[in-house]
Structure formats: structure tokens, C-alpha cells
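Structure, as C-alpha cells:
One protein chain is absent from this view; the other protein chains keep their places.
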């Protein structure tokens, strides 16, 4: 299913008077050239959607299916295509193996190409047993005491790289769920050592133009210890692997009250921030819509990302991805809301008067520092997002168009009510 | 499957010399009559096992099955029978509807009877859609804005009461999973009002000699708000229902750093603590083996429970239940470890010199208060547990006997490797 | 020191073109009458400043003084007068006894009157020993095991009421710092019982037209238990006292991740929310500038407050107060920023389309509920604040005027660099 571009254009041309007046005011307050610069960056910004996010998510207590879920990899990519058409921001897909092993690689590539979608970092899975696998990951994979389990997990990651190469991906994300639920269950030092060795073996198979992204997480699915529990551990492991290995930050993978923006700044100063997973949370890894719970935090993180992108030349371009669980909202609507929240925070961060901030910091003028950040944050930047979509062919109001065109209803008609997408 | 009692007795009679010397020292240090009193209380103490705890648990990331899981309600009760034979502490089962609707009630009762097992509080389930149900609980049950959903959920609870009456249960536990994952999703006041009304309607169907236990939980499966988020809300609702309604405390259902023992004390002072769910956690509702992460906390909670049982005559006898998720350990072993940890904490709490503590508190002698609690806690009370099991016909070392008799191997032989118990 | 009103007016009349255009757009988007209604409410909204907030705050690790701190109660009131002149929102002072015992009550009243400042709730202090007092509060006050300490603490609260009556205050805020730093230090049930009795005795001395506000806090200055640890305990105590007793919510007095807005909604539904202390925090009771860390949270709380003020007729008008610690910013600047953040959140909450929200909730249209809240939150409401100040005689840009007029410099010249205000 694709949207008729004409329909998007039509809606965009309605009621533009207020939009233009809002743009005028923004230009007057912040200078036309700054505003133009920001719009340019918003247009460029692309976020990958993971293939597993197009269906309903769930919890250990169950899952409520959503009608019209994509039943194949092709349909998942088509769903991303719809979102990309509306937002012009979702120009990449992130696959998860074994859930998304493509049957016909050229066909899949062609489909993605036709939708202007590239293949971002590949995701391996060693937190579930694969059908027919000789070894169980019940007691760990890359960190396991059992050599055969480690080898199988390493080989799986290599396989993921091979699939990714065929698709044109340039990155491998390793989220290692390995951990312990009870004190004493494993030896911390041994588990860490095994993990380091496994990662190095995978790294050895990494193509030259690839990045390896090492995720960290303090808990879940294990509830006492996770082998890669924090950014410090991830960075240590990435450093040991080499210059193509980086730390990946998932917003939900932190203990309560962690200052995530400081972690971002530290990693970028080291040239070691490789990727970013967007979501939001109030308690743990809640995987809620990014920006739905702590939007100011998101802004502060983007404030560091923007600073780093401008000042840390040695840090590579980042892999951006949404990693949320759509338990009670239409996944496509949820993703549209996510992209909006990301761009709002990005635009606000771009609006920060960095020169003034730097000067206020020089004088330790704390009240003024706060004023400068809040000035940017309190500004309504949505006109900038609309303008950037207007220019790039997207919808000024993507969610409204999605609803007006009754896309979910059409997907249900096409695919049925009871298909279930692969994923959690 | 049942254990030959002879086998238990045999093991118990070996190597009793050290045990006897340990008992002698305990009696010398704490007086024989106090020790006898404690042993008597340990023998009496009975904890219900929930029917869903006999199979492997899981997380939203998956589940690793355990061989020999019980495939029917009867087999679940038999498993509890095994644990009860070994420990003499697991003399009750707590059923979950619709997972455990009995086909043949008299037969189930007879089976339980023959194993010396009673039916503790019944559990309703409105966090999952029941097959064929007209209404979905996706957007709530007892708190739903949709009247039909509320009515269906109320009727389900009434049905659970009816089943329970037939089995001889005397309690209904309502864990209301209703909540919101996003700000604005529901109106807090409306949701609370609907919940209060639904609970009253259920309460009206409660037999005179029953208790209604209202659980609270701050989050999960919803990640922004839970309708009954804390003890204050639960108590308010219980008070509004009437004198047969009580608050139930589940150890894992609290925000980080909550002083649970103080909540226990407050509720008992009000005569409103009705039940208790045992588990342990480091992060959230981790549902780990009770006592495996924070055993001192468990002791402090038992310290209040013992005080309350001795001083709050108006508080009813409590429904004790283990509510853990056995993700990576043999569920039966895990339950045996749980019962041991509960009794250790209970025995330590019984050992607290309450008179001395009260006096030290009178003088605000803080260091001495700490000494008195730690004196009890640092004492090795396991000989008291062994002695109580020796006297009641259980195994002094239940886990060891379970392993020596290779019970899991026998269960697998009997039931197969791939049965999957109902539950999460 | 007072500001020449002429200076404020002058600045206000500069550069109003953009302001007017922003107002036009807001009126077009939200209808002129809604905007007018909001401006009216913003003008009415008054927040009390506590007398101890005009000087620098500190931590247990020390305190860095600020030049020109007020050295007397009169100077504190004058400082509030300055803020009120600039913002027209700070029309009340909240006194703390014994720090602010007035020498000449009529003179103090006259001064306050001349500055358009009223006397909001009085604060008692039983967390420090008063000079010459017979009893120490080291081991508690209203909850103490020592009757004499309890009586002294009760009498102190009565004295605070008497002082307040003379000044025209209508409320008493009881923050009971009593608690335990070690398990066993006190008996929970006894401490709670004593507290209930002490509060009732104080309540008996409360004039008919007064409110008693009972604060809660989970920890600090004690680190194991606080007698009134949460809203549930506070509400229980307030209910036991009577209809003039209410719960007071301080934003910083919660465990990590607490859903405060839900507590607000629950209390208002009971007609029992009496007061509100504004500040912000990332970790504990950090007492940072309100809105500086979690502005969206503040908005969600105001969303409930607005709903409650419109729908819970039985709940009394609230006592609003800023309760922050100004450790590294000029206290007056910090308070101006605080008032701005409060009004921003209030205006956003007033902007929420409640009818649409209610309808979306009826349909469990979760994505739409989120859209409605974010629509209001993402709007730049600062023009509304400026307009309301313009109309009420305050400064459109209060912080800028404060700086342009070099008020701090003048205060230092007047009072010296090393005066130290009473407080923490």
C-alpha cells in the first residue's frame, strides 16, 4: 500500500496562513539564516525503524494484537514506506535476525529502494533459543561458561553480518541479554572475559566499512546482573575490540535518575558513541513512545548530541533508531508520534544559542545558562518541522493525514484482523 | 507421584549429633521455653503455593521451558504435595481462574485433602482477554470507561468466588492490572471511581466468611500509571468496601527504596492487612526467590508481622503466598528455597528480644536497638527449622532429599520434557 | 528598596510588535475568549514565598553565602515585595517560626500591606533544637516516646498559630521531620499513634477559619524511616483530625518515579489536598528551581490541579508556595525563574482542550489523548504570561528588568556582602 502523493500535497496547501506567520516570527526572533540552517538539518535527519516495531508489542502478562499487522518482511518494509512518505524522516529499516531473514534478497532490496529506504544496523538475537539450534541460551550466549554456546552465538552474529552485507547494511548492533537473576549464578570476571573474547571474534568478521555497536542495559530479562550493565563496561569492551566498535545508548537502559546526557557527552568526547535507540520510560525499560514522558530530558540529550556533532569530529555519524514497544497504540501512529517528538527535541537543541551559552558558562552565570536552554525549549518549534516536511514532500500534519486516509482500516482490509507480526 | 515417607525419615536420622549440639546452644542462649515456642510457631506456619508457580516463568523476551512441568490442575496439586511432604510448610494452594478451572471439583478436593492441602485465596484474571469473551480488557477492566467491560470483569470475579466456594476457599485476591501507559490516557478520578464501584459490586457477592484482598502495584504491565498504585489507594478502597476487605502486600510491588515494613506496621495497626505475597527483587517486580536478594529486609518485615500478630488483635490471620517467577531454576527447587528463606526470616523475627527492644526504644538507645535486631538476625536459626520439620514429619534438608531422590528426573519420565504448564 | 514603577512601564512598552502578533496567533488558534479566560486566571494566581528562601541555601557539605541577603524579617518581606512588583504573582509570604518571630507585629503587617503581600500558611519547626528549650528533638518531637518532648512540640505549634493569628494568616503547615535512621530505632505503630494524638491536640487549637496542612516525606533528615512517609499516612492523619486538616504535597518528597499527578488527583477527589510546595529534583529532595529538571511533569501535575479546581468543589482553594533551596543562584533571580516556570505550566494546563480529551478517553483513543496534551504543552505560552503581567502592572520580562536595574548590586550596597539570612 502506498499513499497517493497528491493527497499529501492537497492537505499541505490548506490553511497555510498561520503557518507562514509563525515562520515569520521565528525568523524575526532567531534570524532567517539560522532558521534556514535548522530546517536543512531537520530535512536531512533520518531515523531507522526496526522491523519488529510494526506489530503490537506486549509484556510478560500478555499481548493485545492489532489488526492489519504486517505478516512478512515485505509488509514491514511497506509499513515503513508509509511512514516515510508521510514524514520523510523514516528512511531506514533495522532488521532483526532470525525474525527477518529475507527469502529473496534482491527483491527486498528493490522494494526498499523504491520506497527510499536504506538498511541500517542489523540486530542479532541470542536471548531466545532458535528453532533447531543445538545449544540453548538459557544460561547465556556470548558470555556463557559453555564454549559450544559461545561459539554458536558468535557464529549467529557472523551470519547476521553476512545477511546484512547482502542488503547493504553497514552496522551490527549487539544487544547482549546475558545476565544472572541470582547472586553467585555466574562469576562476574569470567563472564566478562568470555564476552570480551566473543566480541573480538565477531569483530574479526566485521567488514572494513562496518561499525559494531555494543548496547548496555542494567537489568531485564535478568534481574540481578547483566554482563554489560553500563556504558563503562560497553566502552571498555568497545575499546578492546578496536576502532570500528562503539557504544550504543538506548534511552531506557539506565538505572533510575541516571544523567544520560552526560554519558552522551562523555562518549562523544571519546569518539565512541556509535548509535542511539529512542524510547521513553518512567520506571525501567518501559519502551514507551519517545518524548511521551520526559521530553525535557530528550531535549537535554539532543543538546549534547548537537554539540558533539558540531565539535567531536572523531566521533562517527550516529545510527539513529526508534526502539519502543507499541502495546496499546496503533504501531504506525505511535511511530509517527515518535518521529515528531524526536524532531521537536532536535529542533529545540539546534535553536540553543550556543555562543551565549558558552559565554554564560564562562562567567558561571547559572541563571542565565538556564534561561538560554529554556528559551530554546519553550519555543514552539513545530512550524519548523512542518516547513521541513513541506519542502521534502511529506505531510505537514502526518498523523492527521494518516487518520484522514484511514490507512489502518485499509491495512486491515488488505491483511486481515489476526495476522501477527514477528517480534516480542 | 509421592515420596515414600520412609525415605525422608531415614535421611533425617543420619548425622544428628551436630544438630543436637546446635539446638543445645540455642536453648542455652535463649532459654528452652522460648526455643520451644518458636519451634511450635514454625510448625504451624503454612504458606500457599500458587498453581501457576509449578511451571517455568518467563519475561517479555521469552521463556525457557522446564521438563516435567505439570500439565493439569491435578498435577499442579501433586507438585505442591511433594513440596509439602518435604517441608510441611506448603499446606495450601492458591488457584488462578481461568487457568485452573477444575473439571471435577469433588475429585480435586479429594486429591488436595489426601495431600493435606487446603484451598487458599482464589485469584481472578482481568489482565488478559479470555477466550470467547465479548469484551477486551485492553483498555481496562474494573476501571474501564466502558460499562460492558466493567460488568464482564465484575461477573468474572463473581464466578471466581463461586468456584472458590465449591472448593472451600475463603478468600478472593484482586490484582487489578488496570493502568495507563501514557499521560492523559485515562482520567485518574474517573478510573478510581469506577474501580471503587466495581469492587463494591464484587464485595456484595462475597460470602460472609470470606475476605477480599486488594493488591496494589505501582507499574507493570502499564508503565505510566496503575489504578491502584499504592497501599494508600488500596486501603481507601478496602475501607469503602467494608470490614471483609483488606489490603494485600506483594513484596515486589513498590517503588525503589520503599520502606515496606513500615507499611506493614501501619496496615496492621489499622487491622487492614489481609495477605502477603512473597518474592524478592532488585529492580522492579522481578519476582525472584524470596530472600535471595534482600534477606535483611525480609527479616525486618517479619519483625513487624510478628509484632502485629502479637499486638493487633483486630487484624485477621494473614493469607501467606509465594508469588515468584521461576525462570531459570527448577520451580520445585525454587519453591523449597523460598519456604526455607521465609522460615529463616520468621524464626529470626521470633527470636528478637521484644522486651529489651521496647526498653531500648524507650531510652532512644539507638545503638542498642540495632544490636538487638542484629543479635537475632545474625543467629543461625536453621537448626530450629530442621527441628520443626523433624517433628512434623518433613525432611531436615528438603532440597537435598529432593535432589537425592531425583524427583525432577522422575517427573520428566512421567510427564515428558515438553509439557507446558499454564501461567505466564 | 522598591522599584520605580515607571521603569517597569517603560521597558514594557518597547518592542511590542512581536508580542502582539504572537497574541493574535494564539487567539486565532484557541479562540479569543479562551485566551482571555486564561489570562484572567494567570493574573489571579498568587504563590507564597517562604521567608527563608531569600537567602542562600546550602547542603550538609557547606554553604556559599550571597551578598546582600536580608538580615531581618522586614528585609525578607521587602525582597518579596521586589519580586511581586516585577511579577505580580508573589503576593504572599510564608513565615517560619522561630526564624521569623516578628518584633513589632503592626509594623510588619503594615509593611506587607504596603507591598500588597498577605500572610500565607505559617511553618513550625521541630527538626532543630530551639535555644533554651528544655527538651531536645534529637529523638523526635510530635512522635517522640518522651511525653515532655511531645508536649513541647505541640505547644510550639500552638505558639505558631498564635503568631499567625496576629498577622492574619489562615493556615499552619506541619512538616514533621521525625523519623528513624536505623531499623528498630522506634516502634512504627507507637510513633504513628503518638503523632496522631499530637496532631489532634494541635488541631484542637486551630481557629475555625484555618487549615492545617500535613506534609509527608519518605526520607531526610532521617534515612531509614519517616513517621509520615507518604500521602497515605498523611491523609489517614488528616482524616482523623477533622475537616480542617489536609494533605500538603511537596514535589520533592517522593520516592523515585512516583506518579505525583495521580496522588494529586486522588487527594482532590477526596477533597483533601490543602497545599502545594513547588521545587524540582532529579534524585531526592533536591530543592532545585521548579521546572528546571522535569517541566513536563510539572505540566501533568497542573493538568490535574486545573481539573480538580474545576471539578472538585469540595476541595478548598490551595496554598501555593515555592520551597526551593537557592544554593548557587541569586535567590531573587531563582524565585523569578520559579514563578515563570509555574505560570508556564499553569497556562499550558489551562490550554488543554478538556472536552476533546474527555472524548478521546471515552474511546480509549490513546494516541489522541497524547496529542491533546502535547498540543497544549508544545505551545509557547510565554506571550500569555507577558500579557497578564502587562495588564497587572508587572514586567513583561521580569528577570531582564531585575538585571537591567542592577537590583542585587543595590541590595549589596544597602546591606553589605556578608549578612546571612536565617534559614538552612
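Order of writing sets the labels: A, B and C. Residues in every chain begin at 1.
One rule holds for everything that comes next: a contact is a pair of C-beta atoms (placed from the backbone, for glycine too) under 8 Å apart; a residue touches a chain by one contact, two chains touch by 3 or more.
For clarity, every value in this text was computed on a predicted model and none was experimentally measured.
Of the chains on view, those touched by the hidden chain across the whole complex are A, B, C. If you put the hidden chain back, the residue from A:111, A:205, A:309 or A:366 that touches it is A:366. Remark: the omitted chain is touched by one listed residue; of C:189, C:266 or C:327 this is C:327. Considering the full assembly, C:139 is the residue among C:139, C:169 or C:187 that touches the omitted chain. Residues of subunit B in touch with the missing chain: 18, 21-22, 25, 28-29, 256-257, 259, 282-283, 289, 291-297, 328-330, 333-334, 337, 341, 344, 366-367, 370-371, 374, 377-380, 382, 399. Mapped onto subunit C, the footprint of the missing chain covers residues 57-62, 64, 127-129, 136, 138-139, 177, 181-183, 185, 218-221, 223-224, 256, 281-284, 286-289, 292-293, 325, 327-329, 424. In the full complex, subunit A touches the hidden chain at residues 138-140, 145-146, 181-190, 192-193, 218-219, 224-225, 229-233, 235-236, 255-259, 261-262, 265-266, 268-270, 300, 303-304, 307-308, 311-312, 357-358, 360-362, 364, 366, 369-370, 372-373.
Here is the rule we go by: only the chains that are shown with their structure count from here on.
If touching chains are joined by edges, the resulting network of the protein chains shown connects every chain directly with every other. With touch defined as above, residues shared between interfaces to two or more other chains in subunit B number as follows: 138-139, 181-183, 185, 218-219, 224, 256.
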